[in-house]
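Here the complex is missing one protein chain, while the rest keep their positions.
Chains: A, B and C, in written order; residue numbering restarts at 1 for each.
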Amino acid sequence: MIVEKIKTDGLAHLSYFVGSGGDAAVIDPRRDIDVYVRLADAHGMRIRHVLETHRNEDLVSGAPTLARETGARIWHGPNPVAPVSYAETVREGDSFDLGDARLEVLETPGHTDDSLSFALFDRDFGEGAVGVFTGDALFIGDVGRTDFYPDRPREVAGLLHDSLRKILGLGDQALVYPAHGAGSVCGSGMADREFSSLGHERRNNPMLQIADREAFIDAKVSENHYQPPYFRLMERLNSEGGSAMQRFIMPPRLPADALTDGAEAQLVDVRSITAFAGAHLPGSLAIPDDMLAAFAGWLLDPEREIRLLAEDGRQAEESVRTLGRIGFDGVSCYAAGMVGGATQGVVFRTLPMVDTETVRRRLGDDMPNWQLLDVRSIDEFEAGHIDDAIHVYVGQLPEELGRLDRDRAVTVYCGSGKRAAIAASVLRANGFGEVDVYLGSIAAWKADGLRLAA
Amino acid sequence: MIVEKIKTDGLAHLSYFVGSGGDAAVIDPRRDIDVYVRLADAHGMRIRHVLETHRNEDLVSGAPTLARETGARIWHGPNPVAPVSYAETVREGDSFDLGDARLEVLETPGHTDDSLSFALFDRDFGEGAVGVFTGDALFIGDVGRTDFYPDRPREVAGLLHDSLRKILGLGDQALVYPAHGAGSVCGSGMADREFSSLGHERRNNPMLQIADREAFIDAKVSENHYQPPYFRLMERLNSEGGSAMQRFIMPPRLPADALTDGAEAQLVDVRSITAFAGAHLPGSLAIPDDMLAAFAGWLLDPEREIRLLAEDGRQAEESVRTLGRIGFDGVSCYAAGMVGGATQGVVFRTLPMVDTETVRRRLGDDMPNWQLLDVRSIDEFEAGHIDDAIHVYVGQLPEELGRLDRDRAVTVYCGSGKRAAIAASVLRANGFGEVDVYLGSIAAWKADGLRLAA
Amino acid sequence: MIVEKIKTDGLAHLSYFVGSGGDAAVIDPRRDIDVYVRLADAHGMRIRHVLETHRNEDLVSGAPTLARETGARIWHGPNPVAPVSYAETVREGDSFDLGDARLEVLETPGHTDDSLSFALFDRDFGEGAVGVFTGDALFIGDVGRTDFYPDRPREVAGLLHDSLRKILGLGDQALVYPAHGAGSVCGSGMADREFSSLGHERRNNPMLQIADREAFIDAKVSENHYQPPYFRLMERLNSEGGSAMQRFIMPPRLPADALTDGAEAQLVDVRSITAFAGAHLPGSLAIPDDMLAAFAGWLLDPEREIRLLAEDGRQAEESVRTLGRIGFDGVSCYAAGMVGGATQGVVFRTLPMVDTETVRRRLGDDMPNWQLLDVRSIDEFEAGHIDDAIHVYVGQLPEELGRLDRDRAVTVYCGSGKRAAIAASVLRANGFGEVDVYLGSIAAWKADGLRLAA
Partner (left out) sequence: MIVEKIKTDGLAHLSYFVGSGGDAAVIDPRRDIDVYVRLADAHGMRIRHVLETHRNEDLVSGAPTLARETGARIWHGPNPVAPVSYAETVREGDSFDLGDARLEVLETPGHTDDSLSFALFDRDFGEGAVGVFTGDALFIGDVGRTDFYPDRPREVAGLLHDSLRKILGLGDQALVYPAHGAGSVCGSGMADREFSSLGHERRNNPMLQIADREAFIDAKVSENHYQPPYFRLMERLNSEGGSAMQRFIMPPRLPADALTDGAEAQLVDVRSITAFAGAHLPGSLAIPDDMLAAFAGWLLDPEREIRLLAEDGRQAEESVRTLGRIGFDGVSCYAAGMVGGATQGVVFRTLPMVDTETVRRRLGDDMPNWQLLDVRSIDEFEAGHIDDAIHVYVGQLPEELGRLDRDRAVTVYCGSGKRAAIAASVLRANGFGEVDVYLGSIAAWKADGLRLAA
């Protein structure tokens, strides 16, 4: 019996390949499904079942494609918001046999109404589950968010509480296999570790230390979460059945000057923020490759053409793949680096990076033509920020530009400088003139022992 | 400017990726086209043109698939036997520009009426072609066969003669890029080397030493060639446009005993001939993996289900791929090795291997109930064989079984024992009882210094 | 925090790479250490510690090499049979910090006196160990063997009992990371699964169901185990510090006929047993590649030259690697397949495979000149064998040849036919004339519903 974890970086998404005796199941497949097919080949197994712990809202499910190409059946829980057209329904107590392995279905609503968990048993060693696939109900060090049903927040938080008790009932010995690891937008308190057991969670997971049901609900409803607009697209695709990720054909590499022909395309610069700072194309958005999964869904329109500026072909390829996983198929071309374009006379801009000393000086000077912008989440802001900073979450900045004074210079900061650079590029693309980024941001501020406002 | 050679083993097929300055062409693509797409990605190039030197008869062309997935245009020569539905026509003197590279079209009929060659020029160093893609007109050490137009053999041989002179006219300096390398069924005299120039061929290629046109024609029409029945299928597919090779999904691995359920499937054993000899499934054909490209087209029916017995998953995978390249998509499952099946009680057979000493003894004993079968090509047979051997070419054995006496034991030989094992499995599958294989065959016979009949 | 499991097939050996925050430890490294170095590179970590759960007796430790190349320190438990010259001593309660991870030492003697376990804690989630590296004390589904101290069998079995209780004391939630998985010679009852927790083992592991200490001891001392002679070599090397595995230079491929020059070398045929049966070199031992780790140590002399007959270069390379891991560095050359040799006139032999029907018939005929040999372990033999079979364990066959009658034909069987083929090759190499192998062996016998003697 094997359990293989497949991690998709950026999304911090975890899917699983479970197999025994020639038969296999895949749990929560991503859109580019080659990895599952290769695992089946390598182990001489046939994928019989595709199991979804819930309708994912943060990535395009690979279930319909995987089923079509392998002949597997797809199983989904009851009570979806919208019917999942490509799946059959499975309920509490149903089970799947794969060689010596048995997967038993638990209905575990809360994160969504249709959430399932799957308990894994080894029939040769059958006393108690050996593991459990918990979807977005239970993470390592955290539990799922419950903000998707704004009209009944306390009810769904209560459902999650009960679901977690049901899962814990499988026993301390069961290994935990969640649908996300650290770095996901689906839970901020996760451990920087991708292995645990129910017993270890029972003793360590902060949310499982809250014994009282009402107290648990109070804690959940007081959380703040952001829902990027592309969640709507994902939900639609994952009801209708998203198209297969096409056989991977990279869009062509063009000279940088060709990227700027035609004003309608969205220009995205996936290089590091320092490279963007050094020189970039006017109007381009800075979304470094490792932040694409988190912020493309906030800042890009999936219906419009996308052009990439990457450091090299490899970074471009990874970026095209990441965008495809969240349903952005519109990348039409890319350019590698800024030097080539510059030699052809392309116009470029720079974005100044400033340090703690500079920010302090400006604050001290009480400059009337200057404003300081904090683009972190509201939770982070409230836990401590620099005095007089305006708060707008980076994802919501395009809608909240009116909160800034266009006649004043802006310095942007976040936790490190990365989201700040994204935000600065949004400001620039929207006509703000004097913008710079506080590199190091709140972390550097703290490292210098400076005071935070609460 | 780059020229990348892509070799497909088994078929000894050579295709080429040519690119410069962001644009690329592919010459004679095979059916599984990922390799070309990956090359384009790696070099940041876009495939603009797919060029076919002729309608291939020995493999499924990847041109339609590659064009569909990349947007490239497909070009084919005039005068095809049947219209090539998916291609545009290109003629003598037409040319393609790719960055600094220019490909110029030469009509070079003979092997087929629609054969083209493509001369490669570097515009920065433009004195004379730097290379030429010769398709099946000129190989390294040999020239193309001219037996595809049985009603006008001398005419097409003459056409080839003239085409070769036209190619040589490009100058000694041009590198030669043929469509096949050593090991192909398309030419038996090829060098065991995949690089040459027109000058080196002009001085060394035996067929180019024949100065006189009529003498060249005489030489060509006296050659013997075999045309496996699947050539008809290839020709049809390569006119209509073969389907894409599906996303590669391995058929499942089953226990060996499951392979023998259902009598209609073709059982193919792709292990080494010694493994087949040690134990094999009754009724299975021995076609070792490295001989599949050459003999599946003779012995298997592309319309019927195929089941494989392989040593392991990797060998099965390679075999499925090779079969797909020549249009055999019907592999439904495979088993790995014979031991597993045997433990489940599956019935097995062995095939004795005999040595030179045994064959000599039998010949000396003048055994009335024994016959010796030579399954090599007629050319090989006529160049020297063991006295009293019956000759039937291995590919034609299913049709020529009547030439053997079913009441007598058979020992089969070839050049080494490999084709003999294939033939022996054909005999066994057709009810011949006492069959064995002379391992080492004619090579071992010669190594012992024994006499050959001519 | 990461834990990466590195499996070495054949030996079924499991080693681990544990890291956090830039620092890493390796537990029980194998001799070819590249895999650990690559993991450290990939994660930007430095290997600080090499931890040995005990002095391994079944493979060459990579600890000295890994420490030399990375600057790591090596730690070993107290009470080794012989001083471990290259290691420092660590004791109960000592610990190692790696970023957020902490490894705490438990002395867990029984399998060996120097056996250690290492409990893994996450300092951010510190209630209870999250995992434990158990070496050869606790496996998944079994526990370690205790036959290495023949003068005090009950004492060490009792020590193991106490060590297991100490390990279980870490709590049900701890994941179990043993030093061997299914297929190892170090434990026959292991699960076909490489993940578990202490809780799941507590509830399912048969040996942990024996509550009473004396009953546990009785069970352990009644087990039968074999110790291949190369264990002595491993023990010496792992005390002195074995040499590095040489940077990998394959021995050259030679024609098969060159393998038989010079009588002193040990000829090993690593192809499948059916390929060996089909044709093999006289005097060669059949040890299929996947059985090399288990049987080379019984049948080969590590001081003498070894020559391989493999199916191809890849199989030869894997075999050279496997042999190196257990200290056999003497491979001087290899040949690929038997066909090439046969064409050069090399002498070959075949080994008949017989089926259930044949064995039954012979038994029924009560043949006086025939004997049936069972080469499985004594436990397997006693659990049920074919009537009248002689029992000699395959590993001990070279020393026990006298138990067979050289004047009678021999049919060899085991569980499937694989060990039988090894044994048959030993008999042949020692001058036994008429030898064949029962392919399918006891499993086929049972599949036919035939009777076993107990």
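In this section, contacts are C-beta pairs under 8 Å (C-beta built on N, C-alpha and C of every residue); 3 or more make two chains touch, one makes a residue touch a chain.
Keep in mind that this is a model prediction, so the values were computed, not measured.
Within the whole complex, the absent chain has one touching residue among A:189, A:278, A:313 or A:398, and that is A:278.
Think of the hidden chain as still there; on chain C it touches residues 22, 37, 40-42, 44-46, 69-70, 247-250, 252-254, 313, 317, 336. Of the residues in chain A, those that touch the hidden partner chain are 271-280, 311, 337-340, 342-348, 350-353, 355-356, 415-418, 439-441, 443-444, 447-448.
Considering the complete assembly, chain B touches the hidden chain via residues 1-3, 20, 100, 122, 124-128, 130-131, 141, 171-175, 191-200, 202-205.
The rule is simple: only the chains that are shown with their structure count from here on.
Ranked by how close its mean Cα position lies to the mean of all protein Cα atoms, the top chain is C.
In terms of the distance between Cα centroids, chain A is separated most widely from B. With centres set at the average Cα position, the gap from chain A to chain B is 50 Å.
Residue positions of chain C with contacts to 2 or more other chains are absent.
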